[in-house]
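Of the protein chains in this complex, one is absent; all others appear in place.
And now, chain A:
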Amino acid sequence: MSDHATMQSIARLVPQGARVLDLGCGDGALLDLLQRERGCSGYGIEIADDNVLACVKRGVNVIQLNLDEGLSMFDDASFDVVLQIDTLQHLRNAETMLVETARVGRCGVVAFPNFAHWPNRLSIARGRMPVTRRLPYQWYDTPNIRVGTYKDFEVLATKNRLTILDAYGLQDGREVRVLPNARAGTAVFKFERG
C-alpha cells in the first residue's frame, strides 16, 4: 500500500514536525515522506531483513524488532503519532498492539484492508474467499492472519475506550467518506486514548 496518493492521505493525518513511531514501517517510504515533506522525525519498527536494509539505505531510522514481542521498549506517550499502516492484520496479538499503540503515542493511526469492501462481499456471497489486488493471497497462504472490517474496528476501538478522531476509507488513493465499509478496500482510523 505504498502508492503515492495513499501515503499522502495518511501523511495528512500526521501533524507537522511530529515525532513518529511507524510500526511495521516496511521499506521506510512513508517515514521518508514524513521527514521530507512534514518535518517529522522518528523511527520505524520492522522485522524483515530486506526492509531493514531498505530503511538504512534511505536514511530512515529503523529498529529491527518483532512487534509480537510487544512495545515495552517504549514509554507512555513518548511519540506524537504511532502509525500502524498495513501492520495490524499481520499481528497475532492485534488487540494488545492496538492498546499499546494508544499508550505509546499521543495519537495513533491505523490502516488495514477492509474485508467488507463490496468485491469481497460478492466473493463471499459466491462462496469463495476473496482474492483481490488489496488481498492478493489465497486463504491458506496469507500473511494476513487477522481479517476485519471498517465497522469491526469501530467496535474494537469502543471496547478499548479509544476516541476516534478521524475515520475514512481509501480506494484507489481516494478518500471515501460515504459508506466506507462497503466502498473502500482500506480502512483508516486516527484515534487517541479516551
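The rule we apply is simple: a contact is a pair of C-beta atoms (placed from the backbone, for glycine too) under 8 Å apart; a residue touches a chain by one contact, two chains touch by 3 or more; residues count from 1.
Please note the rule applied: contacts and distances are computed from a predicted model.
K.L.:
With one chain of the assembly withheld, which option in "Homoserine O-succinyltransferase", "NAD-dependent formate dehydrogenase subunit beta", "Ferredoxin" or "NADH-quinone oxidoreductase subunit D" matches that chain's UniProt protein name?
P.N.:
"Homoserine O-succinyltransferase"
K.L.:
From the listed residues A:A11, A:L53 or A:M129, report the one that touches the chain absent from this view.
P.N.:
A:L53
K.L.:
Using the document's definition of touch, tell me which of A:D75, A:E95 or A:D166 contacts the absent chain.
P.N.:
Touches the omitted chain: A:D75.
K.L.:
In the complete complex, which positions of chain A touch the hidden chain?
P.N.:
19, 41, 43, 49, 52-53, 55-57, 59, 61-65, 73-75, 78
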